[in-house]
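Let's look at chain A:
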Amino acid sequence: MTDAASALPVGSVDRRASGWYGVLCLIATESALFVYLLFSYYYSAVQLPPTWTPEPHPSFAYSLPATIAMLLSSAAVWWSTRSLHGRALGAHRLGLAFAIILGLIFFAFEGLEWASKPYMLSSNLYSSLFFTITGFDLAHLAIGIVGLCAVLIWSLLGYLDYRRESPTVIMAAYWHFVTAVWIAIFFTLYITPYFR
Partner candidate 1 sequence: MTFQVERVPHAGTATPSFRQRLEHIWETEPGVAGFFSTVDHKKIGIRYIITAFIFLAAGGIEALILRLQLARPNQNLLAPEQYDQLFSTHGMTMIFLYALPVLSGFSNYLWPLILGARDMAFPRVNALSYWLYVASGIFMYVGFFMGAGPNDGWFNYVPYANRTYNPGLSMDFYSLGMVFLGISTTVGAANFVVTFLRLRAPGMSINRLPVMTWGTLTASAANLLVVPSVSLAFFMLWLDRNFGTHFFDVSKGGQPLLWQHLFWIFGHPWVYALVLPAMGMVSEGLPVFCRRPLVGYSAVVLATLATMTLGFGVWVHHMFATGLPNLAMSFFSGISLIITIPSAVTVFCWTATIWTGRPVITTAFLFFASTIILFVIGGVSGFMTGSVPADWQLNDTYFVVAHIHYVLLGINVFPVCGALYYWFPKMTGRLLDERLGQWNFWTMFVGFNLAFLPMHLTGLLGMPRRIYTYPAGVGWDTLNMITTIGAFILAVGVLLLFINVVTSLIGGALAGANPWDAPTLEWSVPSPPPPYNFAVLPKVASRYPLWESRLQASRGASSVTEGALLDHERETFGVTPLDGEPDIILKMPFDSYAPFVLTVGTTAIFVGLLLHRHLWPLAIVGAVIAAASLLAWLWPERRLGQTVEAAP
Partner candidate 2 sequence: MFRLRVLGQLLRASGAIRIAAVAASTFWLAGCGPVAGASVPGGDSAHGAKLIGHLGCGACHIIPGISQAEGLVGPPLDHFGRRMIIAGLLPNTPENLEAWLENPQAIVPGNAMPNMELKKDEARDIATYLYTLR
């Protein structure tokens, strides 16, 4: 505009789309939410005797495969985004599909994990925290899966290509954020009890 006659992109394009900045804000505020959730956990851990956790050594039987599924799904999303940049629409869609399936696998493992617990939401402080923290994570994951499905459908409908990639980029950012949150939760709920 400074009288330079350079052409400007029009509409939602890559990281210049408003949605990209929007998702960064979303990630900021949701990260804060999980910080406060984990703060509640650590605060209780500091205030109470070590016996406050029903299991001194939480099992990795379901949580470790779930973590691996989550990491793989993030990798799939990354591959999908990269393929879109490289104009490989097929790989882009395949990556999204993988990510969705891996997300569902994570869901299944978490379901098994929940079912395997001898306590319920209302049993004690630890159980309340455990189910609320993982529940918030699962809710974010569920929204993420719906979002990935929407992006996949849009891609199949031919809405997206390397120039109109904003939905993919935005959704990918959200998905990586959900993965990062899970890693923090995994570390908190499953690893830190071993340090005591």
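The set was built so that all candidates are chains of the complex that A comes from, given by their letters.
Keep this in mind: contacts are C-beta pairs under 8 Å (C-beta built on N, C-alpha and C of every residue); 3 or more make two chains touch, one makes a residue touch a chain; residues count from 1.
It should be emphasised that the depicted structure is a prediction, and the values quoted were computed from it without experimental measurement.
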From 1 or 2, the one in contact with chain A within this complex: 1
Interfacial residue positions of chain A with respect to candidate 1 in the complex: 1-3, 5-13, 16-18, 21-22, 25-26, 28-30, 32-33, 36-37, 39-40, 43-44, 47-48, 52, 121-122, 124-126, 128-129, 132, 146, 150, 154, 158-161, 163-164, 166-167
